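What you see is the complex with one protein chain gone and the rest in place.
Take a look at chain A:
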Amino acid sequence: MDNIAGQKSSLAWATHLSVLLLVLLWLIPTIGLFVSSFRDRDQISESGWWEAPFPVELTARGRTAAEATQEGDVFVVTGSIYDDPEAKSFFPDGGGEVVAFGTRGVNPTEFEAGTTVELGEGETLTVNADGTYEWRTPEDPGDRGQRIYFAAESPPSFTTENYEQVLTADNMDRAFINTLTVTIPATIIPILVAAFAAYALAWMEFPGRGILIAAVVGLLVVPLQLALVPMLNLHNRIGIGQSFMGIWFAHTAFGMPLAVYLLRNYMAGLPRDIIECARVDGATDFQLFLKIVLPLSLPALAAFSIFQFLWTWNDLLVAKVFLPSDDASKVMTVKIADDLLGSRGGDWGILATAAFVSIAVPLIVFFSMQRFLVRGLLAGSVK
């Protein structure tokens, strides 16, 4: 269809460019999250993720050494600020060029590096760009060095520290397992139930079939908010309460309309000849379903499983209502939305990492099974 007429070149370029622009626009936010999750926490707050490959100017503090040599009536302390363990801790990958320094926390970059400043009472301090300093004081410093604040360039640093912390210290490991525990039964159980119903709606003749199909289409759009209060109350009455058992039932039910609808559409499209032939050969409906229709519907089953998996993995609403809100049963979405965003609102490194941990599995599923997903989407909405 592209080559029907001779209109190409300029329009083709515009197409390439605009699609490229759109793709970039769509990707940039995700890339930002990904890059941020590997950055050092101090660096995140100092420079944007788009500057990650470049050095960052960090403000740090340290103390000079205290061993002084006496020259006449002044005591001289020399050394490198990077020998101080406190200052060093700001630069795990080694410090770079010192840009400015100061002696007061309110103005840590008061003086340019390399200048000698008067601190009063005859004291002077020099801090050079390479981190070496000279402190001259008329009194013996004793065992206490001079406080130095300074700004230095820190080389770009990428760590997996955020991941280590998220996966070990923040209960995210627990949440990850909980998510998995919710997702797998909630994906598998609806399939078989829906498949039988879909077969009946597609290939069995009985009064009321049309109404039932219409009802399924109608139920597709019932907002599940309606179900929250009555079903939670029912769960409490029959003793399930807020538990994994409850959320499995809930997800099974909420996925059912889509499952029945999708599978029925697919099964109804199977060639009539095969099914009639098998009927003539004496196959019962049960055999027909198990041996012919079910194997032929595998693509639709796969499509629904992917949908249901993504939907249950990513769900926040159902998990908030049907699972208890203690740490032992929180799933990742609830953990991120309620805990991390609340208590660690400013810790961007941890937030980015937690988010990336939670979207990694769906992304893998998505990219490896995209073919089935697209086919399922099309079976559901295009005739």
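Note that a contact is a pair of C-beta atoms (placed from the backbone, for glycine too) under 8 Å apart; a residue touches a chain by one contact, two chains touch by 3 or more; residues count from 1.
The definition used in the following text is that contacts and distances are computed from a predicted model.
Per the UniProt record, the chain missing from the shown structure is "Lactose transport system permease protein LacF", taken from the list "Sugar ABC transporter ATP-binding protein", "Lactose transport system permease protein LacF", "Acyl carrier protein" or "Ion-translocating oxidoreductase complex subunit E". Touching the missing chain, out of A:F254, A:F304 or A:F372, is residue A:F254. Although one chain is not drawn, the whole complex shows that of A:T109, A:T124, A:Q165 or A:N314 it is A:N314 that touches it. Touch with the chain that is not drawn comes from one residue among A:A65, A:V99, A:L167 or A:A197, which is A:A197. For chain A, the list of residues touching the undisplayed chain reads 1-2, 4-5, 7, 11-12, 15-16, 18-20, 22-23, 26-30, 32-33, 36, 44-50, 177-178, 180-181, 184-185, 188-189, 192-194, 196-197, 199-201, 204, 206, 209-210, 212-214, 216-231, 233, 244-245, 248-250, 252-254, 256-257, 260, 284-286, 289, 310, 313-317, 320-321, 329, 333, 336-337, 341, 348, 351-352, 354-355, 358-359, 362-363, 365-367, 370, 373-374, 377-378, 381-383.
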